[in-house]
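Heads up, one of the protein chains got dropped from this complex, but the rest are sitting where they should.
This part shows chain A:
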Amino acid sequence: MKLFLILLSAMLVNNYVFVRFLGICPFLGVSKKTSTAIGMGLAVIFVLVMSSAISWGLDKILIAFGLEFLRTIVFILVIATFVQFVEAFLKKNNPNLYEALGIYLPLITTNCIILGVAIVNSLSRYTLFEAIFNALGAGLGFTLALIIFAGIREKLELYDVPKPFQNLPISMITASILSLAFMGFQGMIK
């Protein structure tokens, strides 16, 4: 039950994009088409879950040696490794998606959600399973945000948006209204 609540909390109540405002860069960058949004979401989920599991173990070692100040750099190293793995995998197996994601694929390394989740896991003293479920929830929440947003942006392409608002400005406005809507989940899970 606790695992499920952690998952739900990371996905909806404390959605990393709409409530914690992390990962906005790929959120705005890859949300133009639903298909790439799903691909990006899956890549982020994979990197999130794997890197939080590994960094959970490394965190314990760092704490044992009193080296907590190395946390950020170690975590980023782990994340970068998995991103490289995903990149190589996609380049070989799904070149179309690889092309579509472009620069945003290596930039998963700097997606704040991933480092954020690893640090949240460490600060909340989650167990290994809790950390994995937190990462999974964060990834699902990110994917959900990306898919909703891609759907809206595809529709906006057809709309008569006034010139000053086209592309980025209207995306920001949409994101902020979505963020307002996600406030509804506030307070559901303490």
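In this text, contacts are C-beta pairs under 8 Å (C-beta built on N, C-alpha and C of every residue); 3 or more make two chains touch, one makes a residue touch a chain; residues count from 1.
As a working rule, contacts and distances are computed from a predicted model.
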Next on the checklist: Given that one chain of this complex has been left out, which of "Lipid II isoglutaminyl synthase (glutamine-hydrolyzing) subunit GatD", "Ion-translocating oxidoreductase complex subunit D", "Sarcosine oxidase subunit gamma" or "3-isopropylmalate dehydratase small subunit" is its protein name according to UniProt?
Outcome noted: "Ion-translocating oxidoreductase complex subunit D"
Next on the checklist: I need the residue numbers on chain A that touch the omitted chain, in ascending order.
Outcome noted: 34, 147-148, 151-152, 154-156, 158-162, 165, 169-170, 173-174, 177-178, 180-188
